[in-house]
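This is the structure I want to talk about, given as structure tokens.
A single protein chain has been omitted; all remaining protein chains appear in their positions.
Every chain is named by a letter (A, B and C) in the order it is written, and numbering of its residues begins at 1.
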Amino acid sequence: MQLALTILVDGISYASWLFIVALGLTLVFGVLKILNIAHGSFYALGAYATATAVAWVNGAGLPPMWSLPTMLLAALAVALLVAPLTERGLLRFYYGRDEVLLVLVTYAMFLMLEDTTKLIWGANPYYVSEPYALFGNIDIGHQSYVGYDLFLVLLALLVGAVVWWCLNRTRTGKIVTAVIHSPEIASSMGVNVSRVYMGAFVAGIFLAALGGAFTAPMISVQPGVSVGVIIISFAVVIIGGLGSIEGAAIGALIVGLARACAVHLMPVAELFSVYLVMALVLVFRPQGLFQRIQARKI
Amino acid sequence: MAQFSRFMNRNKLCCVAMGFLCATSAVAQETFKIGIVSFLSGQAAESFGIPAVNGAKVLIEAFNKGQAPAPFNKPGIGGMQIEAIYIDEAGGATKQVQELRNLYEREKVDVVVGYVGSGDCLAVAPVAEELKKFLILYDCGTPRIFEDNTFRYVFRTAAHATMDNVAMARYLQARKIPVNSYSMINQDYAWGQDSRKDFMLSMANLYPQAKPAVDQLPKFGAGQYGTEISALMSQPVDLIHSSLWGGDLQAFILQSAPRGMFKKSQVVLTAADHVLPGLGNKMPDGTIIGARGAYGLMAPPSPLNTWWWNTYSKAYNVYPVQAPYRMAQALMGLKLAVEKAMAANKGKKPSTEIMAASLRGSEWVSPAGTIRMALSNGQQAIQDTAIGRTKWSEEKKMVLLEDIQRFAATCVNPPLNVKSEDWLKSGFAGAKCDSQVANDKKPKK
Amino acid sequence: MQRLLISSGLILLLGWVAGAFLPRWLQFMFTMAMANGLVSLGIVLLMRGGVVAFGQGLMAALGGYAAALVFLHWGWQDALLLPLLGGLVACLLTAPFGPLLARYRGIFFSMLTLALSMVGYGILVKTDSVGGSDGFNMGRVTLLGQTLADQHVSMVLFSVTWMFAVVCSMLAKLYFSSTRGLVTQAIRDNELRVEYMGGSVANTMAINFSLAAFLGGMGGALAVMALGHIDPNFSYWTTSGEFVFVAILAGTQSVLAVMLSSLVLEMVRSFSSAYFPSTWQLALGLFLLLVIRFLPEGLGSLWTNRKSKP
Partner (left out) sequence: MDEQKVQAMSQAFLLQARGLNKQFGAVVAASDLNISIRAGERVSLIGSNGAGKTTFVNMITGYVKADSGDITFQGQAIQSFTPRQIMRLGVARSFQIPQLYPSLSVLDNMLVALACHDNRLSLWRTAHSSSAHERAEQVLSRFRLLDQRQRRVAELPGGMRKLLDIALAMTGEPKLLLLDEPTSGVAAEEKFPMMDTVMQALNDQPLTTLFVEHDMDIVSRYCDRVIAFYSGRVIADDVPSVALAQPDVRRYVTGETHA
């Protein structure tokens, strides 16, 4: 019982972190049909930006609570500066290419961003652990958790809700969903598709950066942080169904819980638990959990 | 298309330029070319690769200017200016094997000093042997390299990883720290798996009654340890052992300290010195850490060490940790060996054969104490090591180490021709632990 | 057919002669390029059917481990035998997955193969008996019972690899213009119609998958023979990514292009990491982008015009 509770909490808190990152990935795929390997690099950028910004806030002697909005702004800055640059200056030249080809394009972007980040911030580690202490500790069962981790769960819920609302309750959202279903029809209805692409990409990158920004306090920001998140967030969106919001949520939960079970019950299996889940889901639901196969008109 | 072809042309030019460069360096005798390979990108860059390369840069500069203290004061290497080529170790063993061949046969280097990854070391060693080229492994840990093969041109100028966990267990015993149960968290690849095994065997020798409890093997570069920490803390134990390093270790500490893990159990980290400067007061006091040698804060005081400490600190305004020390002891050993070989070779640049012969079985004093090429027919070094306890110093604004205890090389390394694992299982048969220096002052900054 | 045989024979001889004059490092680079090229050729085979395998590294790993293990434990050390064996093992071990994977298309095929290769990676890292994540070394191969001296080994390995590369390329060319080869292309265009013509899409895909596995295993075995070392990274996703890149760079129209692209990648990576040690990823990434941008149909499109059959 106690163990079950711990597994649940651990699983959920891991899942919520994963969800924020994966959401951006699935959004970008849904609209631009690009499975973005460089997503991890934007995550890293978010973390670095936060490291710099929060350090500055603390330096300015502002109250620690300020670091939360700062992190938000850092992520926003990354999204507004870098995303349009890469989308306009790079990605758009590859639109309409084969999905797998685009994976490679983003792989190249990933390589380049790795070195670029290193050129800007160097190889030394950055720490911004101050926010991590903001919410103190919370005891659940016999475990004492850091409040911040549970705050991330709330953040994830909030992010999920906001994105869902934007897509389903706003005019822009309707347009975006239209583009997701069929860019051709949307553009024939006078939608400026390239604007939507740009917007979706910025949003996706913002979510990646947000994930990085709010993870920064619990890690040491340094080269290589990007690699860890790529494949696992891939697994999430593949499990959930590419381009599906609720899919990303469920996928994140599945992965989080699977991993938590592995760690608590069978640590030796942790290494490939996630891939096994992914493979299994694909075998039984080729399109992922939240994607249906539409018959083609002949 | 235009860009593309231009790019290729540039490469052709590169080749030509390089060919020319090779030609010159082949005839000219006044330079000694060293290929230095370490992580310049990826997870190991921050903690190992770049500090080591930085160390190499300052040391080689000092060598070339003849500014290093005796016996390293001859300019360059025996008068030859040192020319270094740096290669990124990231990209896997396959890439390393190819780049090693390119270094020897395309860049015509006289020696390659490098490799942090055990897998890379295993892969490149036979290649150097096949090409009959001089190779110095300066860092990688696995004992398998020389225990599974015999080499003539391949050397390792640092002790292998067995030492780290043996010393840790001996420290616990020497400090009379009671351990009836212990948990472990190690990365799920060779380094972590080996450290875990070594520590368990060492504990079996010194703490036969101690029971292993939780045994976590997170994947390399996991970043998020919340779940593992819950698992570790779900069972009350006296001791928690970890061989995590670099970013993983930092993340683990940042995430576990607030949850009171370091208060609940005594935490021992076998390779943690390199995170101290960065973590600062985020490093919990009283943690027992190793440095994979008597490095950094635990280096034995000596003029040489003071010089090295100051030179490095001045250049990069952070004090040197294990990685630069390991690089330094490799380059120093190399310098002396080559100079000895030149003396034997009437001052001319010696052949690989002679250089290897003079490094084989030699010994020299490094900032971390004496290095002895004692094992595996004099190809594998042993060295003294030390373990200490962290203590944040408010006035120095840095983490210091107290209760430092040194262990003689012969006490924590297997004797000649005994495989590490057999030695551990034999209960450290033949270990000589007489010369134990107890706590002394760490060098002044 | 005759023309194909003669031309491949000539290419084979030319390569052998030319190889003898190369410096050893270049010989080795060619050897690796050909070995990797074979793995990528497998991907090209699948690409002609419209799917891209992102887990081809697993095939190379299986072939490599198989070769290295029989070398050590059964003492089979022949340079001509091991590659065939590697190919066979990879083919047989993955054959069961063929029919399953045949159902998948596009990104899902890629991701499922990737997942499989990562599971394989995990298992290999876990297996101490094969050296875990560090892998293990394999000794020097023999040729028809002859042991090889230090100074000959690199030339011999080059010649052997070159031979396998040329022969496989020839067979691949043959396959591309065969009935099943043509149907494979038809499947990429419109598999529904292939089914309506009475052709079995699933079979063809499964067969291509197994052929790709064979080539992957063979390439892996050749690479291991040259490297003398194998580790789980063969099966890591970035390795597969490079194989895929070579396939994309080559395009699906020419077999020769595959080998060429593989060589180009080796060159670019090696020189960029030698001349920009801390920004070589930047250079490599830039190169990938330029190629994909300016050679959408791959290198092959430079000399095969679209209309004519490959």
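Following the convention adopted for this analysis, a contact is a pair of C-beta atoms (placed from the backbone, for glycine too) under 8 Å apart; a residue touches a chain by one contact, two chains touch by 3 or more.
This is a predicted model, so every value here is computed, not measured.
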**Complete:** Among C:T142, C:Q185, C:T238 or C:S301, contact with the omitted chain is made only by C:Q185
**Complete:** Per the whole complex, from C:V194, C:A212, C:V268 or C:L288 the residue touching the absent chain is C:V194
**Asked** Which one, C:L22, C:L100, C:I123 or C:L174, makes contact with the chain that was left out?
**Response** C:L174
**Request:** Tell me where the left-out chain touches chain C, residue by residue.
**Result:** 1, 174-175, 177-183, 185-186, 188-190, 192-200, 203-204, 207, 306-307, 309
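One rule holds for everything that comes next: only the chains that are shown with their structure count from here on.
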**Asked** Can the chain contact pattern be summarised as a line, a ring, a star, a complete graph, or none of these (other)?
**Response** complete
**Request:** Could you give the separation in Å between the centres of chain A and chain B, each centre being the mean of its C-alpha atoms?
**Result:** 36
**Asked** Distance from the CA centroid of chain A to that of chain C, rounded to the nearest Å?
**Response** 33
**Asked** Which chain B residues touch at least two other chains?
**Response** 41, 188
**Request:** List, in ascending order, every residue of chain C touching at least 2 other chains.
**Result:** 125-126, 278, 280-281
**Complex contacts: residues of chain C adjacent to chain A** = 52, 54, 100, 103-104, 106-108, 110-112, 114-116, 118-119, 121-123, 125-126, 192, 237, 241, 244-245, 248, 278-282, 284-286, 288-289, 292-293, 296
**Asked** Okay, in this complex, where on chain C does chain B touch?
**Response** 23-25, 28-29, 32, 125-126, 128, 131-137, 140, 150, 153, 223, 227-229, 231, 233-234, 236, 238-239, 264, 266-271, 273-275, 277-278, 280-281, 287, 290-291, 294-295
**Fill in**
chain B contacts chain A in the complex at 41-46, 49-50, 188, 214-219, 221-224, 226-228, 230-231, 233-234, 246-247, 250-251, 254-255, 258-260, 275, 278-279, 282
